[in-house]
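Every protein chain of the complex appears in place save one, which is left out.
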Amino acid sequence: MKTESTNPMGILEENESQVRSYSRSFPTIFKKAKGHTIWDADGNAYIDFFAGAGALNYGHNHDEMKKVLIDYLQNDYISHSLDMGTEARVDFLQTFKKVVLEPRNLDYKVMFPGPTGANTVESALKIARKVTGRELVISFTNAFHGMTIGALSVTANSFKRHGAGMPLSNTVSMPFDDYIEDSCSLAYLEKYLEDKGSGVALPAAIILETVQGEGGINAASKEWLQGVEKLCRQYDILLIVDDVQAGCGRTGTFFSFEPSGIKPDVVCLSKSIGGYGLPLALTLIKPEYDQWGPGEHNGTFRGNNLAIVAASKALKTFWSNDTFQKNVQGKSVVISETLQSFAENYPELKAEARGRGFMQGIACGVEGIAEKICEEAFSRGVIMETSGPQSEVAKLLPPLTITEEALVQGLNIMEESIKAAIEKHVAS
Amino acid sequence: MKTESTNPMGILEENESQVRSYSRSFPTIFKKAKGHTIWDADGNAYIDFFAGAGALNYGHNHDEMKKVLIDYLQNDYISHSLDMGTEARVDFLQTFKKVVLEPRNLDYKVMFPGPTGANTVESALKIARKVTGRELVISFTNAFHGMTIGALSVTANSFKRHGAGMPLSNTVSMPFDDYIEDSCSLAYLEKYLEDKGSGVALPAAIILETVQGEGGINAASKEWLQGVEKLCRQYDILLIVDDVQAGCGRTGTFFSFEPSGIKPDVVCLSKSIGGYGLPLALTLIKPEYDQWGPGEHNGTFRGNNLAIVAASKALKTFWSNDTFQKNVQGKSVVISETLQSFAENYPELKAEARGRGFMQGIACGVEGIAEKICEEAFSRGVIMETSGPQSEVAKLLPPLTITEEALVQGLNIMEESIKAAIEKHVAS
Amino acid sequence: MKTESTNPMGILEENESQVRSYSRSFPTIFKKAKGHTIWDADGNAYIDFFAGAGALNYGHNHDEMKKVLIDYLQNDYISHSLDMGTEARVDFLQTFKKVVLEPRNLDYKVMFPGPTGANTVESALKIARKVTGRELVISFTNAFHGMTIGALSVTANSFKRHGAGMPLSNTVSMPFDDYIEDSCSLAYLEKYLEDKGSGVALPAAIILETVQGEGGINAASKEWLQGVEKLCRQYDILLIVDDVQAGCGRTGTFFSFEPSGIKPDVVCLSKSIGGYGLPLALTLIKPEYDQWGPGEHNGTFRGNNLAIVAASKALKTFWSNDTFQKNVQGKSVVISETLQSFAENYPELKAEARGRGFMQGIACGVEGIAEKICEEAFSRGVIMETSGPQSEVAKLLPPLTITEEALVQGLNIMEESIKAAIEKHVAS
Partner (left out) sequence: MKTESTNPMGILEENESQVRSYSRSFPTIFKKAKGHTIWDADGNAYIDFFAGAGALNYGHNHDEMKKVLIDYLQNDYISHSLDMGTEARVDFLQTFKKVVLEPRNLDYKVMFPGPTGANTVESALKIARKVTGRELVISFTNAFHGMTIGALSVTANSFKRHGAGMPLSNTVSMPFDDYIEDSCSLAYLEKYLEDKGSGVALPAAIILETVQGEGGINAASKEWLQGVEKLCRQYDILLIVDDVQAGCGRTGTFFSFEPSGIKPDVVCLSKSIGGYGLPLALTLIKPEYDQWGPGEHNGTFRGNNLAIVAASKALKTFWSNDTFQKNVQGKSVVISETLQSFAENYPELKAEARGRGFMQGIACGVEGIAEKICEEAFSRGVIMETSGPQSEVAKLLPPLTITEEALVQGLNIMEESIKAAIEKHVAS
């Protein structure tokens, strides 16, 4: 009955803070989910092109992980353990080493910070400042690294920064790859580092996303990433890659930076590392920089064992060989080609296709139209969101496990939504 | 086999960051847990006097919550939902209102920040700064509010602050209740606020813990709390109570501030609010101060539905009437009296008993002896930790659900540990 | 003619910024000055109880210095020389050593910062931070050290701090001697330094005025100064005495800290060090802390040779033996006794006498009455100003060279002004 499904929304609105956001974009009460599909309480099904903002790379409620979770609960294995040793933790550390690090010839110490993206970023900034004894950190235009004061200080969005309610300091925002047309952001960065009169001190670290998810699906080129790494080596600056959203296969490889060949000093992981969408975060630190004192950065939920066992299962299931990765890369081509065709076929959008892997979108040159497209998509059964400083990018973040059929179906709905949005825009 | 239980610890040490702490204090691999007991992989049982640093007020793996969790998983109800509307969230909001807020005559909007204590604190500081347009926040000596830069800036411990690697600003540390013997910290605070020449600007907020858990189990008096609240009202300062550790019944009432009668403007909850030890945090905001813009503070794990359903179940089970609360208060007397007797009977400790409810400890005047007591306790099958700037307090945080029998047994072991610690101290 | 003397004030008001202040308190155009007397353009004479806010300890236009200045100008000796070597500078360095440092058994390197009090303070903070590698500086309630951002950050007045337009950081304001009745501000300071959980890091320096001129004529006791110095030695903190206003004999000895026996690591001088009221400032630094790089703190007017020759002459004239000092100390008793009698005889003021030497005042407990007293005094031919966060102190800073006759005359006028102010206050 309509009254029933409406009431709960009223309860939300009455009791939850004004800060709530996605319950405004997707104004319904969700109930069940499986793979790439979510159902609301009225039984309506939605294709999920948002995937928990990248936290559900393996889809909702994956059966194998679910089994592991239920089994873990049923056996009364320890669930909450701070950062004490547990069998779950030991197994995860082994699995991560064997499945992720060794095959990629990477060597990192694994830190469990508090289980959010912001927390891994905060820990990364702290260790970089400690190791170098420097205070400044360079971040980039349109970067997003989280909402706590440290993470926010390297986040570029002015609305979000303003929310700090105080000046954010000890950071400098440099131009990301291709920030100004025909201009070389790398040359700028180099000049600022090299010139003793640039007004910018030698930083402790440079932090970057290889593909800026919140900032407008801006994908850095390999050359730019390699150039930044080179500068870091030249000036003894730590290179931090925030792979919270772009990692765990999102761009077609486990780490988003693999194709570029760079080896960051610190890597931030969260979102999909938990496998099942449960809170977990990791900070990977090159052994020589693992100079923490015991408990120097701590937190209550560093031993969220349910997330940890799901995480281990996800790694074993999807990353033990390259089948999954190749499948993702194959489907990525479908996305790229489709978005490219949208940009070409609907010049009214003044759009360009952006991104790579399962992290793509179309940036629209018409104000408000990307939001309109997402609205129309929701009404047609697809959940997708905007991105970028002006919400100008209609963004796709489907589960990597989506079937090609569902992917195509979702993209078709997206096309219909584009048409509808254009029509309404013209009419208005 | 010994080899087996040793190996996993080696794996931890090799692969996990130096930052790990509790696996150093409790050097074993834990496996199972129930109520107030934890078992390691070798089958040794431990009485848990630490309770996840206060995150397991209802003990480990409580059967009723466990049932709810398994049921939720089995039905493929939506697990990860960002901050979209879900049935689990709606039920929680209703439950929290009926079971917690209404009976206490409190009216708050509920915000779901990222699921850690640091995150609720960061959100509280932000909203206070936004609402007042001021930048300064007053916190107290020996306060602990978390490890992200914003939370750290109101945390007093110098080791932890130093870990920031940069100056922490826009905060002032005022003396907590009884910080200096025979002196009135309230008069000091009042003078600083009143005097235009104090060097301290009018703050956006005053943030405090009613019992400082990490800072040495310092319990503020009712009078002091009321005095601080009065100053907040007089100068239009927001009063934030960080009830992350002291809340959810830890001190004998749901909120730790209930006996004082104060009504904070913002309340921070985390740790035990999740019921089962799963990551969850809430920021409670008086409706008139709920001035967030949509998404102004966001995060990926604001819809950790497993934690949310366990949280609802915990509230219904333990807080629908006052039976549980009275039981906790009764057992608290046992703890108080026992710790008092320890302080009296073992003058070698130069100790005083501190704290209230299930958050008590003995502060020792002999360097290193509190740590020794905890070490001895662990070797005898009790898990407990120290607190305070010099780790000078042997702290008790048992699950509130502990049986009186187990409580007494644990306290007996603690006494033996005190004796052993004294003996070894004398010998050394 | 009235029109003439009125017009110029109109020109000021039209053309000078709103920031002007003393031309509001003393609304006339001044023309000539000699010793303790100033004449306005209409020929009205005023006894100067303000002495350039302490910059004219030797009175206006002292004949011997005037002769030296005219001679220097007439010979075309180099006037502006940056910080190049000049004969004037060499003579000053020798004179300062022989007349000031050696007799007091003090050993300092002399730095010429920019010629203002703020600049010597800024340089003192910088060198302390450099030498210790720490960032925090402790200052005191009601301190005044200047209006540039660094100096302002250690200044306590909220109106002045607010003028920064941005948060002032890396400083903490501790309670000055006697800040809270019956409370021991030294014990607070000690506890904050000693306790690892105080929330206040080990500072680079503690900066203080022995008598707070702008902050309300608060004179620190010898015991307090000695206690602060002891803490500085214990924790390797640099002790900076800002003697800009209280130095050069103002309190009865050349340095204000002489009676306490403390030996600051850095001393800030300005105001009367120039002798004739010309801009000059010095930063005295213990040799072991003189770790500047060449030009690390520079400025255009570090070689204001006119001020330097007047400064040398002043030292030779007044400080070669103790005649002047004893004379000042003698007259100070007259001031003390008179102000004490005012406080007793006019209970309507609810006043207490404060300060020492030629830096005294009466703090009034009735709002606005101190300002009224100064207004009345001006109308009767005495120039004096208020001090304190609420302008609650009627302050006396006469030239040290004032005759006893003029001093008594001025104090008599002050008494009449008190009577008039009380009368008008009662009437209002």
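The letters A, B and C name the chains in turn, as written, and every chain counts its residues from 1.
Quick note on the criterion: a contact is a pair of C-beta atoms (placed from the backbone, for glycine too) under 8 Å apart; a residue touches a chain by one contact, two chains touch by 3 or more.
Since the model is a prediction, treat every value here as computed from it, not as a measurement.
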| item | value |
| --- | --- |
| Touching residue (missing chain; options C:L106, C:I149 or C:A187) | C:I149 |
| Residue of C:H297, C:K313, C:K331 or C:K372 touching the missing chain in the full complex | C:H297 |
| Among A:F50, A:F96 or A:F140, residue touching the chain not depicted | A:F140 |
| Contacts of chain A with the absent chain, listed as residue ranges | 135-136, 139-143, 155-159, 161-162, 167, 169-170, 172-173, 175, 179-180, 183-184, 187-188, 191-192, 195-202, 215-216, 388-390 |
| Interface with the unshown chain - residue positions in chain B | 166-167 |
| Missing-chain contacts mapped onto chain C | 8-9, 11-12, 15-24, 26-34, 38, 41, 50, 52-56, 60-61, 66, 69-70, 73-87, 89-90, 93-94, 96-97, 109-112, 114-119, 122-123, 125-126, 128-130, 135, 146-151, 153, 159-160, 163-167, 169-170, 204, 270-271, 276-279, 283, 285, 290-301, 304, 306 |
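The rule is short, and it goes like this: only the chains that are shown with their structure count from here on.
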| item | value |
| --- | --- |
| Contacts common to chain B and chain C (chain labels) | A |
| Chain B and chain C: spacing of chain centres that average the CA atoms, whole Å | 50 |
| CA centroid of chain A to CA centroid of chain C, Å | 58 |
| Between chain B and chain A, distance of the C-alpha-averaged centres to the nearest whole Å | 30 |
| Residues of chain A whose C-beta touches two or more other chains | 166-167 |
